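Of the protein chains in this complex, one is absent; all others appear in place.
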Amino acid sequence: MTSTTGNTPAAPATAAETPAVAAAREDLAALRRQQAFAAADEAALDGLIAVRPPERRPRPDPVWDDAPVLVHEVVGERYRRLVLATDTIATTALAGQFLMITVPPAEGERILLPRPMAIHRRHPEQGTVEVIYGVAGRGTTALADVAVGESLLVTGPLGRGFEFPDAAEPDAALPTAAHPRPARTALMIGRGVGVCAIMGSVEDAARLGIAATVVLSGRSRANLIGPADCAELGARVIPVTDDDGSSALPALGGRLRGLFGSAPPDVILVCGAGVLARLAAELGAEWGVPVQVSLEAHMACGLGYCHGCAAPVATDPAVEGPLVCVDGPVFDAVLPGG
Amino acid sequence: MTSTTGNTPAAPATAAETPAVAAAREDLAALRRQQAFAAADEAALDGLIAVRPPERRPRPDPVWDDAPVLVHEVVGERYRRLVLATDTIATTALAGQFLMITVPPAEGERILLPRPMAIHRRHPEQGTVEVIYGVAGRGTTALADVAVGESLLVTGPLGRGFEFPDAAEPDAALPTAAHPRPARTALMIGRGVGVCAIMGSVEDAARLGIAATVVLSGRSRANLIGPADCAELGARVIPVTDDDGSSALPALGGRLRGLFGSAPPDVILVCGAGVLARLAAELGAEWGVPVQVSLEAHMACGLGYCHGCAAPVATDPAVEGPLVCVDGPVFDAVLPGG
Amino acid sequence: MTIAPPRPTTDARRAFFDARPADSAAVDLSVRIGSLTLANPVMPASGCFGPSLGRLIPVAELGAVVTKTVFGTPRGGNAAHRLTEIRAGMVNSVGIPSRGAAGYLASQHPLYLALGVPVIVSVGGHRPGEYAPVVQGLRGAGDAYELNVSCPNLDRHGTDIGSDPDAIGTVVRLVRQETDKPLIVKLPVLVSSIADCAQAAEAAGADAVCVANSIPALPLTADTRSPVLGNVIGGLSGPNIRPIVLRLVWLAARAVDIPVIACGGIETADDALDYFSVGARAVQVGTASFGRPFAMVDITRALQERCLAAGAADIGELIELWRA
Partner (left out) sequence: MTIAPPRPTTDARRAFFDARPADSAAVDLSVRIGSLTLANPVMPASGCFGPSLGRLIPVAELGAVVTKTVFGTPRGGNAAHRLTEIRAGMVNSVGIPSRGAAGYLASQHPLYLALGVPVIVSVGGHRPGEYAPVVQGLRGAGDAYELNVSCPNLDRHGTDIGSDPDAIGTVVRLVRQETDKPLIVKLPVLVSSIADCAQAAEAAGADAVCVANSIPALPLTADTRSPVLGNVIGGLSGPNIRPIVLRLVWLAARAVDIPVIACGGIETADDALDYFSVGARAVQVGTASFGRPFAMVDITRALQERCLAAGAADIGELIELWRA
């Protein structure tokens, strides 16, 4: 394959351009924007991710369950909400943990790998959990076909979630670098379905009396996940969206600096975009507060044995790096050299 | 794998037999019956099949078409009827020709090969054809999901159909072995969906003033295909079913010998079971009348180029035998040595 | 009996013929296979085409046609069933019935010639020495030869000729002595090193390699777990083999300078572009034609339209555009 164009962009439109040609040009432009976005998001995580220090309390044992689907409804324009009856998981899951959801076979469509999904809400009294997901590809398309009343095979709770500094032992010790002071205020930043990963911490904050400020980011107001949950949980919400420009990084960074500059939160939790993780890490460095970020990776087992979910952490090539499913999905986000 | 049972049948039931064991035994017995039936049906065709002499008139050119589904309904307990709008095919198809129906992709189920289906009825005035099919495996299961208003990709008309002796040139010549006398009466025998292959000839008989007697065979009255079509076309119907024993070969043979012994039909057309083809060939030999049988084979192209549909005709191993899709599906059925 | 006067009828096939796009001077889809230039890089896979398809699709819009494999002497085919479809794909064990070179020349070649595009004759053998006599027997008929070496080598207890680089070299060298026409070697999937096989073909004088044939498989019935196919083993084809063959094409294209023709599970222009993006220079369509006889022509037309729309002069440029 030889080419004479090399890296030059598509030729500019001419007067004689047909609608098909115009459409193809727009497709190409959209592809370029998407490529640029993905590249920026990946680059933003570069050098930022570190494995969190060992947990002080053991994680709950994961189980698998046949979880009846109690609710399966469209949320906003782009998402779907599942309420699953799964008693043990609802009772034991920690904030920021996730499930592996096996997509049932239907009409010959066979989905082999379970899909990782954050536990958006836990309702231990009812023995239910909520999951909110976007239809992305084959697996989530097939998942969207599951009817209320059917059961989903789920495995969980999995992974290491978000942890408030010393929340587990609120009156343990005086704050040090390794043991920062117990959180009294927290800033959570979620974008898109990434909001789901942080909602468990909003629940915890409500339970623990931590004042939570939650940035909910999305394409438009109609597509924000979590406003109702935050209202129910008594968290302050800062909605930011692409359509009015409020989600843009400089705008959001300025706003947060304005809000918290004089009284920084005790911890920042973030999920949903690499660039937001970097912003959070920058704010954390400025304010001297820890930042935790929840990451995604392609997964097969969710249990640490398939070695499929390498975290974006540079390590000695002879040593395996951390795994998102067991060492994460929540990691520390620390500015390189910071 | 060693075995101590060899060819002995499953051990007889004991008093301590659990329901699961009893069910498994019944499954095994059903499998054996089915195996025996399939073996008998295949053996019945042994040496029976011969390629018909060359056609006197060219076949219609096949086309492919996007045929809107006008009707798609359940027929009896086991079958489904499709009415397809496909003008050229409806206008040109000859009796006993077939279609290749491409099963559209749905929900990720991808059916690669089109499925051969007889043209049950032609309605050239409306530009429609009817197909009746049974749900057998993956392809027909997916086909059953197609909704009225969708279109099916069909290719046809294909293959060589049934021909009444000299019907094409009714006043051509005096009857000889090669040119039997023009048909005035015809016996058609169809079983299950095999009825569909012969219904075009029932249509032709009505048009040509040939007196048609049609044996419709099936498991039960509710499962017979064709009684209404035959009534519309003015054909005499002999319904025979498994549940009252009337479809059993000796019973049916006796009945037909009784009906036709003194005045045999001019031709016998048969489709739907190897053992019925052999019965027809026996009757044909007794009565000195030609017998034509329509066969099935796994097919990919339907056009004679994939060589996938070998007909059950023994030939020199260095020479390719006839193909069901172009040399058939209708063949002569002649008793070996007869 | 009255014969109704024919009335004009309509069907989608007719509309498809009529929709032939104008050739655009702005797009060059042509591809060279040795001394032969094809107007575009789309052709059928051997065994998945016959002249009778000319009644259903505008074959003249293809880059070439490829015949079913021709053997030296007549052969019958395998016992029924010769093909089936399972979830993994289509499986066939037709057994390559053949009328031999003489039979092909007499009854088939005139029909292929009438199609008006280059004819690539597929040639088979069961020993490395059997290919050259077939080509000789074809007496110059055909514009190029595709050497189907995915055949058990009876000289080596049935291992495929095409899995043995030495045997591939022997086949090509012997055939080269019979003809100056372009030679394409069609390789099997189950080989230890596709690079070695492709290089053996190139070194012996082949003008292209075709990667690949179907993948040997054993389909069983669900009830008694007996083989579905009369021949027990058949070749798996269709979209599920595509990721396997994509890797082979990628490796072969890195190993040789001659063009690689991709074959395996291509159904759409997107599938073809997948192969082009890993280095293929032409594509063959097999199984897809059974369900959608117009699939090949669709691909040819779509390749032209995509290049036009993107302002690319050829497929190479189109691929560069995504990667920019």
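Order of writing sets the labels: A, B and C. Residues in every chain begin at 1.
Note that in this section a residue touches a chain if its C-beta (ideal position, glycine included) is under 8 Å from a C-beta of that chain, and two chains touch if they have at least 3 such contacts.
Remember, predicted model here, so these are calculated numbers, not experimental data.
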Touching partners, among the displayed chains, of the absent chain: A, B, C
Touching the absent chain when the full complex is considered, from A:Val51, A:Ala106, A:Leu208 or A:Ala285: A:Leu208
Identified contact with the non-displayed chain, of A:Gln97, A:Thr155, A:Ser217 or A:Thr241: A:Thr155
Which of C:Leu236, C:Ile266, C:Ala282 or C:Ala309 contacts the chain that the document leaves out: C:Leu236
Touching residues on chain B - with respect to the absent chain: 1-11, 18, 20-21, 23-25, 28, 31-32, 108, 110
Chain not shown, touching residues in chain A: 31, 34-35, 61-66, 86-89, 91-92, 102-103, 110-114, 124, 127, 138-139, 153, 155, 170, 207-208, 297-301, 303-310, 312, 315-321
For chain C, the residues touching the chain missing from this view: 86-89, 91, 159-160, 163-164, 189-193, 196, 215-220, 222-226, 232-233, 236, 239-244, 246-247, 250, 270, 273-274, 277-278, 319, 322-323
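What we mean here is this: only the chains that are shown with their structure count from here on.
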Label of the chain whose CA centroid is most distant from the centroid of chain A: B
Gap in Å, rounded to a whole number, between the CA centres of chain C and chain A: 47
Chain B-chain C separation of Cα centroids, rounded to whole Å: 34
Inter-centroid spacing, chain B versus chain A (mean Cα positions, whole Å): 59
Numbers and ranges of chain A residues touching at least 2 other chains: 108, 110
Set of chain C residues in contact with two or more other chains: 87
